[in-house]
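I'd like to ask some things about the structure below.
As you look at this complex, bear in mind that one protein chain is not there, while each of the others sits in place.
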Amino acid sequence: MEAFQPDPRLFGRPADDLDARYYRRMRFIRRFEEKLLQLFEEGILAGTTHCSIGQEADAVAVMAHLEPGDHAFSNHRCHGHYLARTGDALGLYAEIMGKDAGVCRGIGGSQHICAPGFKSNGIQGGIVPTAAGIAWAQKLSKSNDVSVVFIGDGTLGEGAVYETLNIAQLWSLPLWIVLEDNGWSQSTPLAANFAGDMRMRFEAFGLPVSEIESTDVKAIDEVVAADVARVRETRTPHVTILHTYRLCNHSKSSDARPEEEVKARWATEPLVIHAPRLDGGAREAIDADVESALDEVIEHARALP
Amino acid sequence: MEAFQPDPRLFGRPADDLDARYYRRMRFIRRFEEKLLQLFEEGILAGTTHCSIGQEADAVAVMAHLEPGDHAFSNHRCHGHYLARTGDALGLYAEIMGKDAGVCRGIGGSQHICAPGFKSNGIQGGIVPTAAGIAWAQKLSKSNDVSVVFIGDGTLGEGAVYETLNIAQLWSLPLWIVLEDNGWSQSTPLAANFAGDMRMRFEAFGLPVSEIESTDVKAIDEVVAADVARVRETRTPHVTILHTYRLCNHSKSSDARPEEEVKARWATEPLVIHAPRLDGGAREAIDADVESALDEVIEHARALP
Amino acid sequence: MIYSRALNEALHRALGEDARVVVLGEDISDPYGGAFKVSRGLTTAFPDRVKTTPVSEQAIAGISAGLALGGYRPIAEVMFGDFLSLCFDQLLNHITKYHAMYAGQVTCPVMFRAPMGGHRGYGPTHSQSIEKHFLGIPHLRVVAASPYHEPYDAFADFLAKDDPVLFVEHKLLYPKHITAPTDGRVGELLASHAGSEGVLPSVCLSLVPREECALTIVAYGYEALLAASVVEKLGMEDELFCELVVPAQIAPVDFAPIDASVSATRRLLTVEEGTAGWSWGDRVAASIQRSHFGRLAKPVEVLASQPTVIPGARRLEQEMLVGAHHIEQKIREALS
Partner (left out) sequence: MIYSRALNEALHRALGEDARVVVLGEDISDPYGGAFKVSRGLTTAFPDRVKTTPVSEQAIAGISAGLALGGYRPIAEVMFGDFLSLCFDQLLNHITKYHAMYAGQVTCPVMFRAPMGGHRGYGPTHSQSIEKHFLGIPHLRVVAASPYHEPYDAFADFLAKDDPVLFVEHKLLYPKHITAPTDGRVGELLASHAGSEGVLPSVCLSLVPREECALTIVAYGYEALLAASVVEKLGMEDELFCELVVPAQIAPVDFAPIDASVSATRRLLTVEEGTAGWSWGDRVAASIQRSHFGRLAKPVEVLASQPTVIPGARRLEQEMLVGAHHIEQKIREALS
């Protein structure tokens, strides 16, 4: 992984304590995406985009435990994962704005992002075998790197996922699957998409599963820290199911979820849960950091050719 | 289903007792395929073919419980299924010989067979969603027909299977999946193809599973009778796992399985298990029936244009 | 009426008039009604025969096959045409094979509706026109939505015949008004229908009678709309007269209307949004160079998009995908 140096105002400093760092990073992702949606409103951006508002804790906790040689695979809802992995706000804003300075020179756009140790694609489930392939490459190279792939609950509909589960287990690949179950697939609730038992979907292939229903970054952190360590040491696959919730629309346009349901979840979103662990002053300082850093980045990005 | 009238020498008569009928049908399938392989040896036939020697009990027991409106889907190893469903030896011989009188006029050949209420295709797993689609059609038409699809253990590698399991359960389709686990997929033993737990592969999607390890047609009959009745009544899917063994090669050419392993299984093949239930005279009479009927059919088929 | 609305009404009508019709696809339930809202109201009006599916394109295709074999007429919505790649095996090795492979014992009339096309900044996997890879699948009919054809006619054609159909809908047509020929005109352009018996008719558009046109253009889908605007402009401003032939069915190609036009103009340009190389126009060119050998004033020209990924950035996308300016340039070259 190239040594991209993220802005400490967005990503934190080595000296920061964990609570502050996690708060800062979640705040960074949250505000990045809120500002992004605003840019769409202003008509600055074309296409569509999938924000992860409400799911920031997953990205931050998971990525905190990756090493430079590890490889993370994401999907359509990749901003949080990308930012938590790289800290590269400018690259992503510029990308979505279609600028040449974008991380994929504007070619990839919102869903198709690549950086050293990070890749996303817009075809649900299709990148899961790719992640397994990188895991095999890691194993062949006798490194102790791992490959992690994020999927959503809806993506459990895709056959490619099951083909991969079988092989990952059969061949003992250091593949870590992080399932973000936010209860919805675009406009479709889990119950209309999913039969059976989520945990068993993996256990049936022999994969060990951890599971947590939480938006608390520290609770998630504890689970994923153990899980990634397990994959790294044993060189075998593991699945982590994170039951969470998406607060924003599926993409730019409305996804017709019940308003009440969404509203209730704002009470337990990751920042609300985690913020009280910081004292007010520290929090405000971080908020101000993030705000000014992002505004600078946006200004910079907008001025780019 | 059209009223094709099978030869009673091959398929039995209404007055026959169950033991005799099952013996006759298994013997019919066995000798049909043995003679088929001989025809290949003689250079009469082109292409390749997949025989089911050793698995006849599955086909006979399952098909005995189907009604004319039911629909059976099979795969590359379809002769036994087809013959047990229709009794049509001439149509299948002629088909594999490439004659115009073949059940698909010689176009389908060994793997691609169709008759009213029966279909097979040579793409592993791809016909499973089709079977679910027919099940949905049956449900929409408010009939009490069922759709049954045979798959092998190796076919559990295909993603399309899992996509279908989910939907069949989610939509309560009268789909009956019969998994013939013969321990091998072409040249690959189960252990090199399969991770996890076979039963759980289905239970993870909420599908109820029955399971039997047997080549005894009566033991299998008992299981499948209950299973198909359940699907027919509840209009919900069900899975039956039949652990069995294939005694012949995968296809025409050798599949490199250990000789000793195959040899040992000849001691428990379906005819060996079932034959003692008939007295010697009855058995010999049936054997003679089958022999003469098949020889006539082959002579007829060979003479066809 | 705008295209997506007409399409929605056509689906309502097909479901209402023909009890064999079943509609399935991802996220099509009300109130959402599908990613492009084309399926709005269907689950409410026909709850038994319209079903939202899990994210399982192979199964959507395969289940549709089973429905069709079982006597129904499934119309499957593929959320983005790009995902048809996951239906490819079902289309190639199952759906289009059953009828012929089983010696005519069954039919498998499945229709896939697939929103295709770019110009919206959706990026590499949500902007493609991948129909070219499905052209030439034996026994598959491919029909393209067009600004000059009522969508219901495509459904009626599907329901009247017994073959599988891929219906390609360019996303940019959804908000556009349908302007089927009326009184021999579409706006400023003379308009007529032409084509072989039993095939959905092509629409022929030109500013002046065919005999005065110096170039035939064939284009389908959204590119037909772009081509029409260029035809009109070049005729009005520069007295460069072309006839535009807009087929509904793009595979197999109905050559009759193209032949007739080229016989008069002796020049042909094909236009499509898919990437160049084994594209729709290559087949047209291969055929016309043969049937009009020695009678063409110029070689057949094939205009297609650049053979690379479709960039997310609009400025890059505009360079890469065939746009009106590319069409204009090609026409000018052909007439120079």
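As written, the chain order gives the labels A, B and C, with residue 1 at the start of each chain.
Here is the rule we use: contacts are C-beta pairs under 8 Å (C-beta built on N, C-alpha and C of every residue); 3 or more make two chains touch, one makes a residue touch a chain.
From a predicted model like this one, the values you see are computed outputs, not experimental measurements.
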TODO: Kindly name the visible chains that come into contact with the excluded chain.
DONE: A, B, C
Open item on the list: From the list A:49, A:121 or A:249, pick the residue that touches the absent chain.
Closed with: A:121
Open item on the list: One chain isn't shown here. Among A:89, A:131 or A:178, which residue touches it?
Closed with: A:131
Open item on the list: Among A:64, A:97, A:170 or A:231, which one touches the chain that has been omitted from the display?
Closed with: A:170
Open item on the list: Using the document's definition of touch, tell me which of B:110, B:182, B:215 or B:236 contacts the absent chain.
Closed with: B:110
TODO: Spell out the interface residues on chain C facing the chain that's missing from view.
DONE: 82-83, 85-86, 88-89, 92-93, 97, 100-101, 124-125, 130, 132-139, 251-252, 275-283, 285-286, 289-290, 293, 296, 298-302, 307-309
- [ ] Pick out the residues on chain B that sit against the missing chain.
- [x] 45-48, 95-99, 102, 104-112, 121-125, 154-159, 185-188, 192-194, 255-256
Open item on the list: What does the interface between chain A and the hidden chain look like in terms of residue numbers?
Closed with: 71, 103-105, 107-108, 112, 114-116, 119, 121, 123, 126-138, 140-141, 147, 159-160, 163-164, 166-167, 170-171
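The definition used in the following text is that only the chains that are shown with their structure count from here on.
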TODO: Work through the pairs of chains, note which ones touch, and then classify the graph as line, ring, star, complete or other.
DONE: complete
Task: Centre-of-Cα separation between chain C and chain A, whole angstrom - done: 37
Task: Centre-of-Cα separation between chain C and chain B, whole angstrom - done: 42
Task: Junction residues of chain C, two or more chains touched - done: 53-54, 56, 58-59
Task: For chain B, residues contacting two or more additional chains - done: 159-160, 163, 166-167, 170
